[in-house]
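What you see is the complex with one protein chain gone and the rest in place.
So, subunit A:
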Amino acid sequence: MEVRVEDLAIVRGGLRVLEGVSFRLPSARALVLRGPNGIGKTTLLRTLAGLQPADAGRVVPGPDAMAYASHADGIKATLSVEENLRFWARLHGTASITAALRDFNLETLAERPAGSLSAGQKRRLGLARMAVTGRAVWLFDEPTISLDADSVALFAAAVGRHLEVGGSAVIATHIDLGLAGADVLDLAPYKAAPPEHGHDFHEAFL
């Protein structure tokens, strides 16, 4: 499924941060988003996921084709690893979680309460959730935070397999994942012009 983003403008905190963002992402390709802190990588991903409306422009397909992994993993500490993952699988109507557990090396941790996992193990559980959504386009926001080198390789391999079956991925990251078939989009040229009047009077109260 091809992702088309046309002339997208996005807003954070009432101000435009990016405008005129356009790209095409064919199936079986990944797009790596780059740009300095605060440029709007997270906001762009949230807009693609349908969590906030775009100020202008359009995204095809809609949010129903997208699976979004934010900084927070939505893990419940008192449920086991398997229960956490099975919940998301049932919600998305996916039958099996064994492949996701295997791909992210969680099989030996399946019975452990998620609250007792290390930060990197929690992150792997959060990323494994993407594999049970059954959606074509995966959106990742800094997926490799707190992952060690082996886990980064596991993650890159899982994304690689997703691309092989015709999926696609948009990844905001600062490190090189070594993905075959990845394009890089630098967001810096799309930075929105600052507002002309500086701060409005009423903005001081926002």
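Here is the rule we use: a contact is a pair of C-beta atoms (placed from the backbone, for glycine too) under 8 Å apart; a residue touches a chain by one contact, two chains touch by 3 or more; residues count from 1.
Note that in this section contacts and distances are computed from a predicted model.
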Next item on the list: Leaving aside the chains on screen, match the unshown one to its UniProt name from "Ferredoxin reductase", "Heme exporter protein B", "Molybdopterin-dependent oxidoreductase" or "Transglutaminase-like domain-containing protein".
Entry: "Heme exporter protein B"
Check: Among A:24, A:76, A:102 or A:161, which residue is in contact with the omitted chain in the full complex?
Finding: A:76
Next item on the list: Specify the residue from the set A:22, A:52 or A:98 that touches the hidden chain.
Entry: A:52
Next item on the list: Taking the full complex into account, find the residue in A:24, A:90 or A:161 that is in contact with the omitted chain.
Entry: A:90
Check: On subunit A, what residues meet the omitted chain?
Finding: 49-53, 63-64, 66-68, 70-76, 78-79, 83, 87-88, 90-93, 129
